[in-house]
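Left out: one protein chain. Kept in place: all the others.
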Amino acid sequence: MRSDGRNFDQLRSVSIEKHYIKHAEGSVLITVGNTKVICTATIEDKVPPFLRNSGQGWITAEYSMLPRATQQRTQREATKGKLGGRTMEIQRLIGRALRSVVDLHAMGERTIWLDCDVIQADGGTRTASITGAFVALAEATHKMLEKGSLKKIPLRDFLSATSVGIIDGKPMLDLNYIEDSKAQVDMNIVMTGQGKYVEIQGTGEEFPFSKEELEALLELGRKGNEQLHGIQREILGDVAKLIGE
Amino acid sequence: MRSDGRNFDQLRSVSIEKHYIKHAEGSVLITVGNTKVICTATIEDKVPPFLRNSGQGWITAEYSMLPRATQQRTQREATKGKLGGRTMEIQRLIGRALRSVVDLHAMGERTIWLDCDVIQADGGTRTASITGAFVALAEATHKMLEKGSLKKIPLRDFLSATSVGIIDGKPMLDLNYIEDSKAQVDMNIVMTGQGKYVEIQGTGEEFPFSKEELEALLELGRKGNEQLHGIQREILGDVAKLIGE
Amino acid sequence: MRSDGRNFDQLRSVSIEKHYIKHAEGSVLITVGNTKVICTATIEDKVPPFLRNSGQGWITAEYSMLPRATQQRTQREATKGKLGGRTMEIQRLIGRALRSVVDLHAMGERTIWLDCDVIQADGGTRTASITGAFVALAEATHKMLEKGSLKKIPLRDFLSATSVGIIDGKPMLDLNYIEDSKAQVDMNIVMTGQGKYVEIQGTGEEFPFSKEELEALLELGRKGNEQLHGIQREILGDVAKLIGE
Amino acid sequence: MRSDGRNFDQLRSVSIEKHYIKHAEGSVLITVGNTKVICTATIEDKVPPFLRNSGQGWITAEYSMLPRATQQRTQREATKGKLGGRTMEIQRLIGRALRSVVDLHAMGERTIWLDCDVIQADGGTRTASITGAFVALAEATHKMLEKGSLKKIPLRDFLSATSVGIIDGKPMLDLNYIEDSKAQVDMNIVMTGQGKYVEIQGTGEEFPFSKEELEALLELGRKGNEQLHGIQREILGDVAKLIGE
Amino acid sequence: MRSDGRNFDQLRSVSIEKHYIKHAEGSVLITVGNTKVICTATIEDKVPPFLRNSGQGWITAEYSMLPRATQQRTQREATKGKLGGRTMEIQRLIGRALRSVVDLHAMGERTIWLDCDVIQADGGTRTASITGAFVALAEATHKMLEKGSLKKIPLRDFLSATSVGIIDGKPMLDLNYIEDSKAQVDMNIVMTGQGKYVEIQGTGEEFPFSKEELEALLELGRKGNEQLHGIQREILGDVAKLIGE
Partner (left out) sequence: MRSDGRNFDQLRSVSIEKHYIKHAEGSVLITVGNTKVICTATIEDKVPPFLRNSGQGWITAEYSMLPRATQQRTQREATKGKLGGRTMEIQRLIGRALRSVVDLHAMGERTIWLDCDVIQADGGTRTASITGAFVALAEATHKMLEKGSLKKIPLRDFLSATSVGIIDGKPMLDLNYIEDSKAQVDMNIVMTGQGKYVEIQGTGEEFPFSKEELEALLELGRKGNEQLHGIQREILGDVAKLIGE
């Protein structure tokens, strides 16, 4: 039994609230246990220089935490004057992950900015960001479809992410902050609706792990991501049917 | 009649939700019309260098907007690598305003950080931040009182803020974004529960204003702030009684 | 009686020396008591991006202090690598204030940079900057008129600024550094030649102030600014007659 | 057959030259095909603040490329004034990877800096950095052992890294730059001498990958890393025997 | 004959006004032709970390130009967020030059900051800064002597600097801006009162120069510096006698 009463293979309770920020083309508040992230999708009618005149679009992500999202107040990166390594790593991951299911050519020469702002953190903020950003992205591209600026939703598949880890020698799904801080192995798994891997990032800084342990973690990750795809489908309703067409 | 149907002397609907962020000593979500700000209060057991060994505490504020709080996405200051002039001006104002009602000696050598993060912006974000931060501060200091680390709540009075302005020659209370962008004169008024001015900042960049116009604006500001004090009292319940004792 | 022997409603001695810096289109050394500021006006034949092809010009200001303008040496902002909040607030104020009396359309698509560099500081540097920058601006636009690049001086009115404050419960005009540091209320008042307010910024961080006190301060500010307009008129000589035509 | 004539499961030729930089406690030039990295280990007699008085040491890594290590000249990060996301990600990875085989308590309160400077890049610079840095670290800690400042070499195991990827649907070991740029899946595998995983980072940004493909990649990674451990053993000679004792 | 009517071996007219900035321990306005620099000396009762507990003092210099000191407005380095290479080079030169005549041990553990702020530039700003800073330094150390915090003025000799150059094949003393911009060879010579070289920096970027040309330039530099020492002596009056004792 885990500190919050879950089974080793059980996700925390997940909810996704759509249309959360009035101005954004797509926006959600995703809640995974006590982790809460506002994800917005913004459409911009231009692309970064390296894609100009390529007929192709781009997806980019930015990630941040409110200073008091955490147990102890964290200094703002705007005040420090630069982004930390962790932030850069996470926002690169989110962008890369989302691009994997987007048909960039079908988007036209547009950039979609995915902003993931953690307002309360309790572990798994990067995976919640990916899961939530996918819904914001679907909402935003659907709005473009409705306005006639796209012919189809340029999403080839669903996409979600969850973390897994080994604690006291035991594999676990969806670590909260306390679990994460004592995990011997920590792995983030990003997966498509068809069960393919988009990103696997596993670290055994204090405890190198074996082939068998890896297998067990991958299996938990598969299970968690399947449930997350189900939740995404439900919240997206009719829009879900237009994904991967 | 105004674009949103209000009278010239009417506030937008205001709500303050307490205990909004789990980890913070004090936290609220303040909603003023479509403007939404998360205000948290964090207590730190040390003071800035200039106050060391003074027996006195300090209040400092930071202000930020999520990139998609606004109609058009705004670039993050953390990405730009520096705070803009507007942000600095606002956070200096918030800190100064709040300090005016705090008995810094009664706080002991502690710093209270007030973080105001705008998640949705529709005009009046700095005044909503002040009004909300006051409640977060009251909540945080009350928690210290309950834990016995303070003998009394070190707040001498209530504090709120609202904006007033002149549009098409007519004074108005509590401008939303559209109104703000066409205002000829724009003024922020920060006021104590006893009706004294803590800060008056009025600008007639495109329309210098007369003594009479100033009088009308001040009167609207008084009215708005009185209502805001009422809302603060209500949301603070029993804690309200300990303020200004 | 004040520390320097003035009456409560008396300005310090003010002098404005024109043509102070050889290369600038307009330049003055303004002296207010022991406060000395070099103000230059530079004309640039382009506007910021947001005004391109608008037919409209722009006024922008920058403010700085020499490190040893102050009692204690202040670290250079260039060395720190960023502008402080105070500097940003002041230069935003100066720019905004000056724009209020300029007919930006009559300027054509040009930017006028107003640089205010404090070489010796003794309180009231921001208000001296505004008063001095107005004269540098008049000089620079007059030079353009003479060269035929403007048809009239695009200044609708005179503009000056002074500070007022409450010390030991008593309202005072034009605070020097010592007075400023013990003031309970501190207010900057920017006023046009016709006696209208362009900017009022009053703060009672340690002493919230009443309606009556505000009235007294505004009256002192009016008196001080009227004298400053007189001094500007005198120094500008014939050019003064072309302002507000 | 690959562009450089290798089999799909063949490493490029690898050489490690010890004592490469005179001043450093440990230093190598590692060559993997056309990729060349100078790795140095520097011992510092203090630890970061979070470890002070913990009796524990720390390993930290920095990574950089000379501007002309690459086909096209890359702008220096020192000139840009900040580290890019890629650099931060890589140096975090190197540090984390090396820490996994170090007994930080046995090191005493010291920091070892691992500097990995790519002088010529042809793919796989981060994995070459890890493989080379391990040897520099062994050399540096051996020097401490000889001087009597350590009682044993605080390395629990060997550590190396290589990349694998899928190109045109086919798994390949140790990608060079051309291969890397057309890879559909790209994975870095860091492994201990005992065949355990320390880090797995796999990305299928343009081609999500299946369980079976993952298996094939892991098998190639195992093979490559085993060979790299052999090369490390050989170059370290007698020192190799003191590792993992 | 030169553009301003001088002979090839003639300095521009030089004046040094003492006690120029009220707050500084030493301060001058030095005027060399149309070049004007405010030099202040600030005494601080601590030294940089590398000199702590060494019983030795330090001299450091900072150099800056007002934006409109130049023909065209120059962007502020504070606004750019960093010092340019030229500024750094100049302030390193000024500090190094002044240290050469100071008995750092006799100063005690103090730092003297020499701030050189160019308010009007017409060539030779760095050499004017050195010549002026010497006088400010003498004034400041004399003040310390009078207050009893030093036993003697810790200056071993006089110090001044001037520029020389080759224009149209002809050596010239003390170049103004126009001359400087067409000079083939440009050299700054810093010299002690006893005629020794402290710094020689000569550049023939577009016109490498011969041994004979170098001789001619050095001779002009000697002549100019001797005159500058005379001017310094005169302005320092009785204080001059205490230098080099």
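List of remarks:
Labels for the chains are A, B, C, D and E, by order of writing; each one numbers its residues from 1.
The rule is short, and it goes like this: a residue touches a chain if its C-beta (ideal position, glycine included) is under 8 Å from a C-beta of that chain, and two chains touch if they have at least 3 such contacts.
Just so it is clear, the structure is predicted and the values come from calculations on it, not from any experiment.
The missing chain, though absent from the view, touches D, E when the full complex is examined. Across E:Leu11, E:Val198, E:Leu220 or E:Ile235, the single residue that touches the chain missing here is E:Val198.
Taking the complete complex into account, D:Ala69 is the one of D:Val32, D:Ala69 or D:Val239 that touches the chain left out. In the full complex, the hidden chain is touched by chain D at residues 21-24, 27, 34, 38, 40, 42, 44, 62, 64, 66-71, 73, 76-83, 87, 113, 115, 117, 119-120, 122.
Even with one chain removed from view, chain E keeps its contact list with that chain: residues 82-86, 88-89, 91-92, 96, 99-101, 157, 187, 191-192, 194-206, 208-211, 214, 218.
As a working rule, only the chains that are shown with their structure count from here on.
Centroid distances built from C-alpha atoms place A farthest away from chain E.
Inter-chain spacing, taken between the CA centroids of chain B and chain E, is 51 Å.
Between the Cα centres of chain B and chain C there is a gap of 29 Å. Look at where the CA atoms of chain A average out and do the same for chain E: the two points lie 60 Å apart. Looking at chain B, residues 81-83 sit in touch with two or more other chains. Contacts between chains trace an open chain of neighbours here, each touching only the next in line. Annotation, chain-chain contacts: A-B, A-D, B-C, C-E (touch as defined at the top).
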